[in-house]
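One chain of protein is taken out of this complex; the other chains stay put.
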Amino acid sequence: MLTLQCPYCGVQADETELSAGGEAHIERHGPGSSDEAFQEYLFSRENPFGVHFERWRHSHGCGKWFHAARNTVTLEVYGTYPAQTTEPPADIRKRISGVAPGWTWRFLG
Amino acid sequence: MSHRHSKSGRLTDGNKEISFTFNGKPLRGFEGDTLASALLANDQMLVGRSFKYHRPRGIVASGTEEPNALINMGEGARFEPNQRATTTELFDGLVARSQNHWPSLDFDVGGINASLSRLLPAGFYYKMFMYPRAFWKHVYEPFIRQSAGLGQAPKEGDADTYEHFHAFTDVLVIGGGVAGLVAARAAAETGARVLVLEQSAHWGGRGPVDGGRIDDRPVDNFVETLVSDLSARANVTLRKRCMGAGVYDHGYALGYERLSDHAPDSNGPRHRLWRIRAKQIITATGAIERPLAFAGNDVPGVMLASAMRDYLVNYGVAPGQRIIVATNNDDAYRTAIELKKAGLDVLRILDARETGGGALMNQARQLGIRIDCGRAIAKVSGGKRVRKVQICAQIGAGGALEEVGCDAVAMSGGWSPAVHLWSHCGGKLLWDDTHAHFRPDPERPPTGADGKGFVLPAGSANGILSLDGIVPDAIQTGRDAAKAAGFRLRKAPEFSVVQNSEAPLEPVWLMPQEARVGLRAKAWLDYQNDVKVSDVQLAAQEGYESVEHTKRYTTLGMATDQGKLSNINGLATLANALGAPIPAVGTTTFRPPYSPISMGAIAGEARGSVFQPLRRTPMHEWHRQHNAEWEPVGHWRRPYAYPRTGETTHDAVMREVSNTRQNVGLLDASTLGKILVKGPDAGKFLDMLYTNMMSTLKPGKCRYGLMCSENGFLIDDGVVARIDDDTFLCHTTTGGADRIHAHMEEWLQTEWWDWKVYTANLTEQYAQIAVVGPKARELLDKMGGMDLSADSLKFMEWQDGQIGDFTARVYRISFSGELSFEIAVPASQGLAFWSELMKAGQGLGVMPYGTEALHIMRAEKGFIMIGDETDGTVIPQDLGLNWAISKKKEDYLGKRAQQRDHMTDPTRWKLVGLETLDGSVLPDGAYAVAVGTNANGQRNTQGRVTSTYHSPTLSKGIAMGLVLHGPDRMDEVLEFPGTDGKTYQARIVDPVFYDKDGEKQNV
Partner (left out) sequence: MSETISALNNAGFSGLVRIDETGLQGMITLRGDLSLATVKKVATTASGAAFPGQRQITVSDTGALAWMSPDELLILCPYEDVSDRLAKMTKSLGNTNALAVDVSDARAIFAISGEDARDVMAKLCPVDLHPEVFKPGEIRRTRLAQIAAAIWMEDDDTFRLICFRSVAQYAYDALKVAAAAGSAVGFHAAQDPA
């Protein structure tokens, strides 16, 4: 059972206070998008053995969505950050490179 | 025979006798006894039967590792199966029964399996029950079910209460033996918050029994001082009878506290589950002695050497008069010495090592005990108790050199650290050749959120088996844990330790080394599940190489003790059979809990009225008093109908529908979601959420809307009211309120975070009552207040005003097709308002109606219901709701998906009405069959029923369904085979059965 720090209210939240929301940084494709792009948006998800970026909601707390960068194998948490961004902050990417050199994830790495 | 040797055991009070029963037989024990020690004191050597062969089983261990002494405890509402006698503290009036035998423990018919054991080898079930396939259902499955399980399931509800407790600590120490307490002391010294859990009722672990001196004092004396020192510290919490059950991600751990198992009449919860978050966890869980694998090692009276020492020292109980000790290490000599000192007959120590042991051997020899080196047990004979032992050379096949009569055997195959808790969350092990055991690999601990290790092993759990090594290791571990938890180290405590040094052990995985087949087939590895050396060897021979596969094939280690005694012996046997080194074979996965915990503890407070959070409307109590039958809708309880005396539920529903259509009915609609959406971009936002256009709605007006997911599927519907220029109130379905509010927040926070919109979930702020029926306006007029005439408040409008004494918001909307007002008042006035409406409607025939009447009336009108007509695969276009989908909008959630091939496929099933030819009610969910069969030989289908009712208004069955090309097939008759064997014929009709032009709601 994980703990993640909610970047909005600062609480080190127990997993029972949180809801998982799947992969982070997915770009929305709406009307006018190609079938391929739309399919990618709706159905394609990463399933990495290692570094991952996820969406979580502090649902039994302040109610805010946030992002978590963590390792699906070691459960190490590289950091959490607000959801109002299209990619992880530089400091978190740098931290990941420090402990998991050569990591890649979708458009990152 | 086993007997009470001395009234003054270390833990028993010989002056306090208590009585208990075993299989109905009244017996006596002392305060401080465990059930196991008391049974042994009464010469009850036979305590149960094994799982597969129903072999006689005696007590083999003294703690939680016990595989045999599983009993049915208590009676009635306090009955519980599979309790270990060794960890059950004796209390006055305890009732215990043995299990897995029929008709009695002494004479058991199932024991015949034992004589068939050659026909029941490893993998027997897999081999036997494969063919013929037809036998499965009526022959094999009943047989397996009948023989599965050991204890009986309780028949009554549990009389006890349970609870959880969330604890946070810097350092959690699991195990209150010498290592745990010393580590706790070292950690506490730094100011860290320390929580120590000890599974038994006593501090000190094995230390006080195993001897040695710390700080120039006997170990029990040292432990006592240390415990009082720790108790006095404000930053330390000590809990006895609290087992560390599991270690999980990010420093989460479970503690299982048994509060009243030893005192069942006391007040309060029976068990408490500690849900612990620790920065660092020290596993000071000790080590478990291994049995030796020799023929007949399961005969009652054969016991672990350490257990025999425990019974003698702690409880004054001797398991026999004439005892033989078999060992491959020095520790068992301690048992021999204690037995001899107590005046018992130690006939022989059989030391498998050619050269024997060290200082302890000399001490034993000086006491006059005969020691035979390089010797082994070939076979123990006896049925329900040990009668004699055949002695042979360890190197050899078991040719007997000598036969000695005796009544108990102590065995020791060495010690394995209890690495379970270290391993639960991924801690790795390494093989230690010196001690022939696996111990924690300090380089590969379980890692936490920071990527660093958060579990530290201490003492014998760390593979250190001598007291003079354990104490300094525990000090270091305690300090390391505190430091890792962020505390500054101060001076370390120092303790001097004296203990006899020990000669190295010699691994013995089979006794004798080359035991012949007949002996190997009687050499038990897993006592509870009846797995023998020969079974594991057979598995290897049949090609099982992975230890995980072998475990499942042979059932080794799969019993309720999870192989605490058998695992290492089993995998060493496998390794030898495969000709591979032990570490290459590895261990099976250690999974929590360490030993079984009660279901009650897991449930905690969640029973009875707090099993789940039922949601109640402000009028809940009124409904209850008026005999409401409840329908669960999410966690809400809504009245389904209000049957009157002598009325069936169906009759009540029919009456409620008819009365509402003819007079006036009241519906508690408080559960409908009410979400306030406000801001300059609120209209733009709702245009994205709903399929239709909401931004054009005028203040004062209402509009029905549909919401879809990005997949295009319909997820919710409801009426939106525009409050003012930048404020909307969105009604959702009852089940949708929280979900849709979360859906809105998700899009606002994660996609359109620059849009100026705020939301608030006001669902529970209001009690909402639907006043429905031709006399609805008349009723409200009687209440007095605002003008609700057709001109003043038109259909699909809302207004704020006064009704009677109540400040209310009135929505003129209808889900029944009747003249209808939905009225919201503050929740705290809901009951009063409802009561006033009932009073005012007396002369008008007012009646409350429930959700089933609501459903029938909406079906009569052809209105869809989320969850009936939708199931997560249905799009609005399937339901003929194209009129509610804006063509003008460039985008809304689900629009792009609804353009996909599959969504525009003309063969998608579409909504129609269905009317049975004979007026009967179609079965819910029934499929309309088509010609031909599919690849599985099933009838092809062309539609299904989504809602079906008896309509009292039309006096016939009406239904809605999704049908292939449905709207183009009006008047066609379809066949719906029911599960009742009948086939129903129904005609495709328009889904609006009642008042198609909507005249009744618009008056």
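A and B label the chains in the order they appear, each numbered from 1.
We adopt the following convention: a contact is a pair of C-beta atoms (placed from the backbone, for glycine too) under 8 Å apart; a residue touches a chain by one contact, two chains touch by 3 or more.
Just so it is clear, the structure is predicted and the values come from calculations on it, not from any experiment.
Note that the absent chain touches A, B when the full complex is taken as a whole.
Residue B:609 is the one among B:609, B:625, B:955 or B:979 that touches the chain not shown.
Among B:1, B:786 or B:832, the one in contact with the hidden chain is B:832.
Of B:3, B:78 or B:164, it is B:164 that touches the chain left out of the display.
Along subunit A, the points of touch with the absent chain fall at residues 8-11, 14, 16-17, 59-64. On the side of subunit B, the interface with the absent chain consists of residues 161, 163-168, 193, 234-235, 237, 266-269, 272, 275, 277, 605-606, 609-610, 612-618, 635-636, 676, 678-680, 756, 758-766, 804-806, 826-829, 831-833, 836, using the contact rule stated above.
In this text, only the chains that are shown with their structure count from here on.
Each chain gets one centre point, the mean of its Cα atoms, and the points for subunit A and subunit B are 29 Å apart. Subunit A contributes residues 1-3, 14, 21, 28-33, 35, 38, 42, 55, 57, 59, 63-65, 71, 74-77, 83-84, 99 to its touches with subunit B in the complex.
Those residues of subunit B that touch subunit A in the shared complex are 248-252, 277, 447-451, 710-711, 742, 745-746, 749-751, 753, 890-891, 895-897, 899-900.
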